[in-house]
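So that we are looking at the same thing, I have put the structure below in structure tokens.
Every protein chain except one is present and positioned as in the full complex.
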Amino acid sequence: MSKIKLANHTIQIVKDVCAEFENKEGELINILHQVQHKLGYLPAEVQEAIAKELKIPVVKVYGVVTFYSFFTMVPHGENPISICMGTACYVRGAEQILDEFKRELKVQVGESTSDGKFSINCLRCVGACGLAPVVTVGEKVYGRVAPNQVKEIIAEYSNKNVTDDV
Amino acid sequence: MDTVNLIIDNKPVVVKAGTTILEAASGIGVHVPTLCHMKLSDLNIENKPGDCRVCMVEVKGRKNLVPACCTEVSNGMEVNTHSIRVINARRTVLELILSDHPADCLICPKSGKCDLQNLAHKLGIREIHYQGEQSHYRADTSPAIIRDIDKCIMCRRCEMMCNKVQTVGVLSAINRGFYSVVSPAFEMNLDHSVCTYCGQCVAVCPTGALTEVDETGNVIRALSDPSKTVIVQTAPAVRAALGEEFDMEPGTLVTGKLVAALKRLGFDYVFDTDFAADLTIMEEGTELLNRLSRKLSGDKDVKLPILTSCCPAWVKFFEHQFPELKDIPSTARSPQQMFGSIAKNWFAEKLGIKREDLVVVSIMPCVAKKYECGRDEFKANGNPDVDFALTTREFAALIKVSNIDFSTLPDEDFDNPLGESSGAGVIFGTTGGVIEAAVRTAYELFTNKPLPRIDFDELRGMEGIRQATIDFGGLPLKIGIAHGLGNARKLLEDVQAGKSEFHAIEIMSCPGGCIGGGGQPYHHGNAEILKKRQMALYREDKNKVIRKSHENKYIIELYKEFLEKPLSEKAHHLLHTEYFDRT
Partner (left out) sequence: MYKMHLLVCGGTGCRATQSKQIEENLRAELKAKGLENDAQVIITGCFGFCEKGPIVKILPDNTFYVGVESEDAAEIVEEHVLKGRRVERLLYTDPENKEHISDSKHMGFYQKQIRIALRNCGFIDPENIDEYIARDGYFALGKVLEMSQTEAIEIMKKSGLRGRGGGGFPTGLKWEIAYNNKADQKYVVCNADEGDPGAFMDRSILEGDPHSIIEAMTICGYCIGASKGLVYIRAEYPLAITRLQIALKQAREYGLIGKNILGRNFDFDIELRYGAGAFVCGEETALIHSMEGLRGEPTVKPPYPAESGYLGKPTNVNNVETFANVPVIFLKGHEWFSSIGTAKSKGTKVFAITGKINNVGLIEVPMGITLREVIYEVGGGIKDGKMFKAVQTGGPSGGCLTEKHLDTPIDYDSLLAVGSMMGSGGMIVMDEDDCMVSIARFYLEFILEESCGKCTPCRIGNKRLHEILKKITEGKGEPADIERLKALGNVIKDTSLCGLGQTAPNPVLSTISNFEDEYLAHVNEKRCPAGQCKALLKYEVDENLCTGCTLCFRNCPVGAITGERRQPHHVNQSLCIKCGVCLEKCKFNAILLT
């Protein structure tokens, strides 16, 4: 078994979340949601720690993590970009939007830019089909996105981060 | 009891309510092919995910085809198992499986014994109409098991065995969709996991996705090396199963032919692990009596129950899962390792050769034995007590590759001094056998009276957990038996909670004991085969002149000449071991 080499405070977060759900095996998905919300992703060591708390084999945790597309074992970028690939968005040109993001950021779906600022993912319908095609950056929803807006959207965050860094 | 009337392939059938279409059809000789489904009746083991979709049949009035394995019959049902719609669907489904499966049957370790290959043959597949991308995963070789999961067909049998039956929890389906496969967490290698190498995943895998590490090449090389003396031991369960590899009836005892085959293969001495089993009884039985008498004299520190320790998968299981109980099992090494230790430390000296020039091979019903002989505590200066452990299946392959016509071999006898055994040693191969052997010896040593009877039927059977109380001259000795690690876990949890009332517990990892070991000829889901192997071992025991370990004259001599007495310092050094916390 790989040795758990997590910082103590990370382990404490995992323990607290598990305890909040009474270390119940049946709450695994809720626990994974919470832990991912707090840590940003679910690396192997975190899954081991959760398995230990719930007293279940770690492969059960891994089987669940790899089943659900919401869970990730790699951290998202600071500004996670999701392109809705629902049907309504697809027929209104979501694929071109995705291509544009991939070209602008030079990353593939599921990857982060080398500076960690952006990551691209595809999303199932967010239910904002009236605004198709839809892109979300973090919590913010962009509707009726045209390929030539992609640069603007990226710039909005690149600049913001520069000022934040300063 | 409620009965159901239905029609299968135009024949009226009456069956019990709750019967599946598959069972009902089989009752009238209609054998609907299956792949993922596997049922070991009496052992309470069933894999029925209904996911391979090979056993689809047509039921009148239903919109879609239904899986025969998990559809219960109902009154008036009309089933067709071979309409053109069914055959087309079944063949298409099989072609789909084959389209994502390496077509390397010619060099696959499972060739000739593969359920998938057999099915392709049965359904007459000549062409795969839907070719496309195949899934690729990293192959994984551990000390005992090879995972070539490109060949996984997601039948989930191994997952069921690993989780439900063995409760080891190493394997699970991972990923989703086309890329889903059964794997350990993070696709780690088995040897980084808590795998016990019990090999039950291998025993039930219908394809070549899970197989044992093949050591036959190493054995052939050793046999042809003139500087080496090569000796062999064969475990008790092998003789009750090997015949199956040569198309003999399950349960045929082939002890004599087995010895003859080993001699023809060129082994210098052909010995019997049963001898070491008798030795194990001397040590383990004495240990039991020691702990018992200390307990009776009021020693509060003594650990009871004592747990048997012959099974390497079981040992690894508690080292991972119950490390806090590691001083409860007997410290006696397994018969394989006792044999190896005596061979390398005593017999080599007797022959006047260095231990490095003596090669000890064992023929085992087990894949975990491969791992066991590689454990560091069973080596001296890096030289292992047992050099190579072959499974029953590998042994059969070795016989075949050496052009030996097994069925016409004469019966021959084991060599001495390590080939003589009692009936007690023979029954080590079945669940309940080790503890029965121990009782036969411990009773007489404890009471100083001859056993009133030798057969202990109350210890026999196929129930997963059994218990019996044996009257030890007024002392009611409480015995527990578990086979299958899930059952073992239940007894261990009682021990952990201080609720266990047993004095001694026998544990074997594999369902049925070693007769159902991961290295045995494939049972293909037929539990009758296991029962027949079990009966064969009891038959062999009955036919033995000596049936108690302590009456084996070679055992008596070994103690006299070398070991002094059970649990002596020398015995302790050579025949006992220690356990490690692996968490």
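Structural remarks
Just so it is clear, A and B label the chains in written order, and each chain counts residues from 1 on its own.
FYI, a residue touches a chain if its C-beta (ideal position, glycine included) is under 8 Å from a C-beta of that chain, and two chains touch if they have at least 3 such contacts.
The structure presented is a predicted model; accordingly, all values stated were derived computationally and were not measured.
Taking the complete complex into account, the chain left out of view touches A, B. Check B:43, B:59, B:89 or B:462 against the missing chain and you find that the one touching it is B:89.
Shown as candidates are A:18, A:35, A:58 or A:132; the residue that touches the absent chain is A:132.
Within the set A:83, A:123 or A:153, the residue that contacts the chain not displayed is A:123.
Residue B:176 is the one among B:176, B:221, B:400 or B:542 that touches the chain not shown.
Contact between chain A and the unshown chain involves residues 24-30, 32-33, 63-64, 67-71, 85-92, 123-132, 134, 139-143. Mapped onto chain B, contacts with the missing chain fall at residues 49-54, 56, 64-65, 67, 70-72, 85, 88-89, 92-93, 96-97, 99-100, 129-130, 132-133, 153-154, 173, 175-180.
Here is the rule we use: only the chains that are shown with their structure count from here on.
With centres set at the average Cα position, the gap from chain A to chain B is 45 Å. Across the complex, chain B meets chain A through its residues 163, 168-176, 183-186, 188, 192-194, 583.
The touching residues of chain A, counted against chain B in their complex, run 1-2, 44, 47, 56-63, 66-67, 69.
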